[in-house]
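Following: one structure in structure tokens, then a few remarks.
With one protein chain withheld, the remaining protein chains of the complex are depicted in position.
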Amino acid sequence: MPMLEVRNLTAGYGDIPVVRDVSLSVDEGEILLIGGENGAGKSTLLRAISGFNAPASGSVTLSDRNITGLPPEISAREGLRLVLDNHRVFPELTVHDNLRLGQASGRADPDALARALEEIHAVFPILKEKRGQRARDLSGGQQQILALGQAFVARPKVLLCDEPSMGVAQMLLPPILAFLRKWAESGTAVIIVEQHLKVTQPYTDRALIISRGEVALECRSSDLNSRLEAWRRERMAEHA
Amino acid sequence: MTASNTLVATQPRAAKARSFDSDRQQLWIAVVLLLITGVVPSFLGGSYWQHSFQLMNIYIAVTILQNFLFVDAGQKSFGQGVLLGLGAYGLAIASGIHGLHIGLGMLIGIGAATLGGLVFALPALRVQGFHLGFVTLSAAVVFPQLLLQLDDLTQGLNGISMPPHGLTDPLVLGIDGLTMLTTAMPIASLAFHYVMRNSRLGRRMRTAAESPEAARSLGISPGKMSSLAFLLAAIGTGICGLLFVPAVSFVTPQSFLMDVSFVFFFAVVVGGRGQLLGPIVGIWAVFTIPNILLVDLAEYKPLIYGFITLAVVILFPDGIVGTIEGVRSKRRQSGGGERAFHLTSLTRWLSNLRDHEVSADAPPIISLKGATKRFGSVVAVDHVDFDLRPGEIHGLVGANGSGKTSLLNILNGFSRMNEGSYRFAGRDVARASAPVIARLGLGRTFQTPRIFPSFSVWNNVRVGLDARDSALPDELAHILDEMRLDHENAKPALLSHGQRRLLEVVRVALKDSRVVLFDEPAAGLSQEEREEFSQLIYLLSRKLGTAVVLVEHDLDLVWSIADHITVLETGALIAQGTPKDLAGDPAVQHLFVGGEHANA
Partner (left out) sequence: MLGDLFNNFDMIMTILLRGAAVGSLFAIIAMSFNVVHNATGILNFAQGAIFMLGAFGAYLFANRVGFSIWIPMLVVVSLGIGLFTAAQGWLTLKPLRSSVEQNSWIISTMSVSVIIAAILTLNFGVFGNMVRGPVPRVELFGVRTPGAFLLAITAMFAWYFALRWFLKRTFHGLAISALSQDFDAARAAGLNVRHLQLLAFGISGVIAGSVGFMVAPMISVSPDAGLRYVLNGFVAAVVGGIGNNTGTLIGGPLVGIVAAFTAFYIGGAYQDLASLMLLVMILMFLPQGLFGRAAARRV
């Protein structure tokens, strides 16, 4: 029984169908990598799963519960957490307050917050050092860590992570991905949407490539490089 | 010629709509109603009713103009009562107090109202929405205070008495001149509204109201449109003000309290925003009926119209007429379906044209040098050189945030460069506004097609024609005639996204643009639609010599039709060349899934 199951999802903005007939599933403890070119519909897919745009057809099931089309604040309370791309945090709030708002989707429990903060601070001490600073004064990478930290506080069942590498210095990427890996192994189902497939792939279990809004390729992450290389050669031959 | 005729005739045509123009129908119903309420009281006698209906008809005329201003021009004004008062006081002061000739007095009245409209129109050049609401509301509050205060001029609370003289003598069939005028005024206002709506100017006004961006890209300046709308409405309302004087024979500040402005505004909403019949129904609902029913309870009136308006906004946001109209049009809806909007005849015509020859050494139509755009510390476009030749399809690719859209916005004048030079068709346009560049021959589409739901499909196309300067080739005119017949009454709500996209392309093509910028046109198109789209822009470039800039994430599409490709990264140009050259360029590989960053 997968933690998150998406069946034949078609969705977009208004009546613009950006994603067509996509199916996927993730188990607990597993990381699914979704790749694809700019504009292929990866972000739209995540936004449709979490309810920012209501799907035109198809279903989204979160551990037995049908959450298709529920608004994002409701699905967040059900345990599905989307971390938006572009390291979005609340810029005028302090680092600590940003983390605190992680509990907005559930009960405000100071003990649970303290435990979660302890764990995050252990991995990313920078969040402790800068706890009183405004989030807008952090670097892109630090903001990304903060956004993930806020999601971590919520202890979701499913984590959707949109382009964690965007605006993040290359050297910060491995610790972020390692953090996600450890997080997944604690029993969370994780989807990472990413363009930097080569860096991300080793931390993930399965991969799915989207092209023009449809699933173009699905495989184990370890096979991804060779499958992609073959596909790319084919396309380049066409254009050359 | 015959060939194309048969072609057109054999095309599948969308199920023909029963000719149904609800505007025209509403217009006739409205005219009949106005004639009845205008004239019948004269036959029944009783000067009270006659007088009440004269006043009501003046109010209806003001409301009609407000309806035009509110919906067709998108300007919310809470201060139309002020303009009415300016018209009335202008006349009363000039002729009633100072005994100037009545004609001169009328001119002064209209002039005063026009000036008032100008005061509203000025801020409308800069701000919209609630800002303007507050400005006009303030004016409505301040106006009666001023009338009281400037008592040297206005005789303050005493008001100005100005009997209607000969206007109340029966002329024909016992109907007096004043009755005729007060009946004619709303009818004339309605005719004005109807004619405006069906005119090029009216369509352009509404385009500006619905999407200022789209308007600017079609060469329309939204600020000018809204100011013009304010002026037109002010002149009409000023004329209503002239009639107000003989209708009540007496003007006092009490006649122009803010409540009057509220009545006009609320009547538009209750009647149905944008419906021609709306103002008549609206005035009956918020003014006439409460007046009749609550003759002795006048103080309840604001409560009644406040509640009616609130209830209508929450329960029937389209208003009384709009709600009925919605139910009717649902039953009559037409124009949907897979191929509801198709271009078969248009592409056929284009393919039969001779190739547009562009000599190899033709000067570039767009020449951008060292273009730089900064937002604070972020450099969105970083010293980009960009040339575009007539008839060329130029792909612009790069990751999100690489500066493609910023560059597009520089090209069409939405944003101004911090540095660099920009020549369009040999003219320096580095500091030109979007409408100016659009009029020079640049068109663009948007990530979400700008299709106006209140227009029929045909009128959506027509906005492009409205922006066209050159004459239409005969055959194209013929094809458009067919299109008009098919889509004159069809509502765009039923078109799929792909069809809307094509509609927008046709609009921009009909504008006769020498350059067209496409902003992610293929997003959301099906495979079939992508092919139709790429065929269309290919034909535009080859047959009409249109130069095309294509910002698109679908790299296969770009590589298949572009003549040249420019690759941007963090605002800077990192590669430029033919698709073939670039396919092997390491700088471009990372754009393709699985490709590596050249610098990683």
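For clarity, chains are labelled A and B in written order, and residue numbers in each chain start from 1.
By definition in this document, a contact is a pair of C-beta atoms (placed from the backbone, for glycine too) under 8 Å apart; a residue touches a chain by one contact, two chains touch by 3 or more.
Predicted model, so just to flag it, every value in this text is computed and none were measured.
The chain that is not displayed touches the following shown chains in the complete assembly: A, B.
Considering the whole complex, the residue from B:Phe266, B:Phe287, B:Trp458 or B:Trp559 that touches the absent chain is B:Phe266.
Contact with the chain that does not appear here is found for just one residue of B:Trp49, B:Phe134 or B:Phe250, B:Phe134.
Annotation: of B:Leu171, B:Leu303, B:Ala362 or B:Ala477, B:Leu303 touches the absent chain (contact as defined above). Considering the full assembly, A:Ala104 is the residue among A:Ala104, A:Ala178 or A:Ala230 that touches the omitted chain. Set against the missing chain, the residues A:Glu73, A:Glu129 or A:Glu185 yield one that touches it, A:Glu73.
The chain not shown here touches chain A at positions 50, 52, 71-73, 76-77, 81-84, 86, 88-93, 97, 100-102, 104-106, 108, 136, 147, 150-151, 154. Listed here are the chain B residues that touch the chain not shown: 71, 74, 76, 78, 119, 122-123, 125-127, 129-131, 133-135, 137-139, 141-142, 145-146, 148-149, 258, 262, 265-266, 269, 273-274, 299-300, 302-303, 305-307, 309-310, 313-314, 317-318, 322, 326, 375-376, 378, 453-454.
Just so it is clear, only the chains that are shown with their structure count from here on.
Mean C-alpha position of chain A lies 41 Å from that of chain B.
For chain A in complex with chain B, the residues that touch the partner chain are 12-18, 35-40, 166, 170, 195-198, 209, 211-213, 224-225, 228-229, 231-232, 235-236, 238-240. Those residues of chain B that touch chain A in the shared complex are 399-400, 448, 496-497, 520, 523-524, 527, 552-556, 559-560, 579-580, 583-584, 591-597, 600.
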